[in-house]
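The structure's right below; bear with me while I get my questions together.
The complex appears here without one of its protein chains, the remainder shown in place.
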Amino acid sequence: MRIDLITSLFSAFSEPWWKIFYDFSILTRGVDEWLRNLMTPFWTVVIEMVIIGVVFLLLYAVIGLFLVYAERKVCAFLQNRLGPNRIGPYGIFQTIADLVKLLFKELIAIKNADRFLFNLAPYIVIIVNFMVISALPFGKGLHAIDFNIGIFYILAVSSMGIIGVLLAGWSSNNKYSLIGAMRSGAQIVSYELSIALSLITIVILAGTMQLSEIIEAQRSGWFIFKGHFSALIAFVIYLIAGTAETNRGPFDMAEAESELTAGYHTEYSGIKFAFFYLAEYINMFVVAAIASTMFLGGWMPFHVAGWEGFNNVMDYIPPFVWFFGKTFMVIWIIMLFKWTFPRLRIDQLLTLEWKYLLPINLVNVLIMAFLVLKGWHF
Amino acid sequence: MSSIIQYFREIFQGIWSLLKGMRVTSGYFFSPGKIVTQKYPNNRKDLVMFERFKGEVIMPHNENNEHKCTGCGICEINCPNGTIEVISKTIVTEDGKKKRAIDKHIYRLGMCTFCALCVKTCPSNALAFSQEFEHAVFNRSLLIKISNKPGSQLMKGIE
Amino acid sequence: MEENIKEIVVGEQEDYVINMGPQHPSTHGVLRLVVTLKGEIVKNVEPHIGYIHRGIEKMCESITYPQIIHLTDRMDYLSASINNESVCLAVEKALEVDIPDRIKVIRTIFSELTRIQSHQLFWASYGMDMGGQTCFFYGLRDRERILDIFEETTGGRMLISYNCPGGLMYDIHPNFQKRVKDFIKYFRKVLPEYDAILTGNVIFTSRTKGIGHLSLEDAISYGVTGPSGRASGFSCDVRKHEPYSAYDRVKFNEVLYTEGDTFHRYLARIEEMRESMNIIEQLIDNIPEGPYAVKMKPIIKLPEGEYFQRVETSRGELDTFVISDGNKNPYRIKFRTPCFVNLGVLNHITRDFKIADLIAIAGSLDLVIPDIDR
Partner (left out) sequence: MDKEKLAEIVKSLIPGAEIKQGKNYVEVSVGNADLFSAAMILRDNPETLFDFLISISGTDYASDMGLVYHLESTKFRHMIVLKTRTSGRDNPVIDSVCGLWKSAEFLEREIYDLLGIKFNNHPDLRRLFLDSSWGFPLRKDYVDDINIVSK
């Protein structure tokens, strides 16, 4: 009976196993068919959801831990240091050790804090994070949900994370936290505009909001090349606004270590602090992932029109490698921002948004619309 | 019009200045040879301190377990913090004379500020600085050290 | 502490009072600033100090002059060598000892090296205050080279206690000149990087230019000396006006600006590093031969009277005022420390700026807390 099950699973695949690296939908479709043959559609859906949930939990933890490690190593190399080097070869288990430490730490109950909101805040941040990464296309067919309004959904959901930050700042009953949370609120409200507008520039070019179709539209060339300087400007603005959106330096107003000690998460300890910490890094990953999806072709290999041999070679690299490669490229740039620049002041932050980014962005959207109307893009 | 030019010039100058900073930091990122960190406890074996390094005050002894301290107490007087305490005793030399010698030369490392006045003012150069710098101990009483080794004697020819 | 606490509670109901410090990342030590805010606007800053008051002046009254030296190290630990020199000069002035040129030149070189490493640390920590954390590591990386030079000659890294009444504790190490020259060659190459990362950075300039303005009149009236005062155009460099040691034989410019804002206080320090390197370059190749210390009596007793010695530390003017009654220890010794006086101006120049500017302004005054508390 059991052997039958496994052979039936394998027989569900119509193509060689290594093909799944290039098109993941072969695997998902196969598993889906296999499950549907075994049980009712309801249970199929339940089991598939559980599998996806577990996979995302794992992915979340792995990406978070890896990014923390990467950030430490990157900043260490920028600063002529070695970075973590004690636990495991090249210190690769350092973040795991830190996680264990944070798990064992005491969760300090703040005396005059609003207990319910105080405990709720980290979960809101984490849940919002999960909702966002579920919509990301990691590779061809490696996609949990492919909304037809994918970008719209991501924008809408990702800005909900600020509720967690505001709650954390408010409920901690700490003056530094409150200032940090208020700053963060002002920051996200204004930078959400820039992110949306710079992505709309690309949506105009792609003609769709569905992430898979946006990537498919970049088969003949990435949007950053196809959309002339207009796409380039949108990319730069997106990078700036995205860095601001994730509360990372030079826009880490909400934390502002040298001013507000730790800002909104001053009073958090142990695993609750780790949630905020992880969420910050996943946010960075999300921002970078969207940047690579919208501007750099997502999982689409680097193609040059007319160079058939070159394009074929590029096709041999699996799509998820392309996706993660591009994403970590963007993450590296964001890290470089953080470790090079001094922090802005809160009013300069808003000036930068309302006086520079927003007007340029609006004009840019018009230019892009004009380019698309005239058909001048590649 | 000029204000518009000014607006764009500001933007480009700003971006240029940011790129200059990023060039420096990314330059260091791609040159791993410039890393200055020392892996401290791992490089203990080949870690050489400078010869004048002020680790702690010691009393050098020669191979016959002899030191140069006459017990005059000048180091004790010169120490600003009361780090050094000289306890002397009277001994009878071979030719029957009574003579002062140290019983204990107590050095309280926890109080020492490494001003080097004791080493500098010692008339018989009995004290010196060692290169030892790993002073951390679990018990404060371990920081009270006795500089002269047990059974040691005054070196011949030093009064 | 009772009365202090009462003071804080008093105030308007809608005032938002926060305590910055004693443990705060950017007060650089145990300085507590009671900041009254309106939104993010600073309405009043009241420094509360004394957390590490050690009573150095009281301690000095019971110890001899050579022993005082190592206590002065611990006032402004970043200009330890210059603090030492101040007491030594006061004692030598009182005893009317002639100091050979060799000692003077070496003292000057050490003072200037101390000044450079102090400004390097300023640059490092100021970058960190502004949020650019990489500055901290670059600054400390370069400072380490000077500390190595110190360590080779004196055996100490930060609190070197190198001067003593009548000269120096030891002669310079044979490698000293070569190492100093190597360092200057290296540092001239690295200093433009400092400018690329911080000085020219558009975020940094927009955060510091026009912030915390201190006018010339206020600078003089508040007695703000050192680079902070010179940024306002207050010509207060003791090295120029009352040269001590070998400063009368070297050519250097007093770094003066007229703007008096945070950016120029920062810039004055960067420029002073260049001037210090010029001074060292003039002296390092012609250190005269001679003894490294004058023979002094074993017990130094100052004749009865009052002695006043001004020196320029890396933060401003340090004055040692000794009242002697003819004994081996001073009857009263008073250190006019630069940071203590500079702190007095903080409330004046931070008012009506934002809380982030408070960090920028307080950082630009380059306060060292042990120097305030003594």
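Descriptive notes on the structure:
Note that the chains take the letters A, B and C in the order they are written out, and that residue 1 is the start of every chain.
FYI, a contact is a pair of C-beta atoms (placed from the backbone, for glycine too) under 8 Å apart; a residue touches a chain by one contact, two chains touch by 3 or more.
No experiment lies behind these values; they were computed from the predicted model shown.
Among the displayed chains, contact with the absent chain in the complete complex occurs for C. Contact with the chain not shown here comes from a single listed residue; of C:Gln23, C:Asn175 or C:Ser221, that residue is C:Ser221. Residue C:Phe234 is the one among C:Tyr138, C:Tyr162, C:Phe234 or C:Phe252 that touches the chain missing from this view. Considering C:Gly39, C:Gly55, C:Gly210 or C:Pro288, the position touching the chain not shown turns out to be C:Gly55 (whole complex). When the omitted chain is restored, the residue from C:Leu256, C:Ile287 or C:Ile323 that touches it is C:Ile323.
In the complete complex, the hidden chain is touched by one of C:Asp15, C:Glu306 or C:Asp352, namely C:Glu306. The chain not shown here touches chain C at positions 1-4, 7, 49-50, 53, 55, 57-58, 62, 93, 218, 220-224, 234-236, 241, 305-308, 310, 317, 319, 321, 323, 331-332, 334, 336, 340-341, 343-345, 348, 373.
Here is the rule we use: only the chains that are shown with their structure count from here on.
Viewed as a network of touching protein chains, the structure reduces to a complete graph with every chain in contact with every other. The chain with its C-alpha centre at the largest distance from the centre of chain A is B. The interface holding more C-beta pairs in contact, when A-C is weighed against A-B, is A-C.
Our note on geometry: chain B versus chain C, Cα centroid distance of 24 Å, whole angstroms.
Work out the mean CA point of chain A and of chain C, and you get 47 Å between them. In chain A, the positions touching at least two other chains are 78-81, 339-341.
Annotation for chain B: residues 18, 21, 24-25, 36 touch two or more other chains. On chain A, the positions that touch chain B within their shared complex are 74, 77-82, 85, 336-337, 339-341, 356.
Those residues of chain B whose C-beta lies close enough to touch chain A in the complex are 11, 18, 21-22, 24-26, 28-29, 32, 34-37, 39.
Residues 13-15, 17-18, 20-21, 23-25, 36, 50, 52-54, 78, 80, 113-117, 120-121, 129 of chain B touch chain C in their complex.
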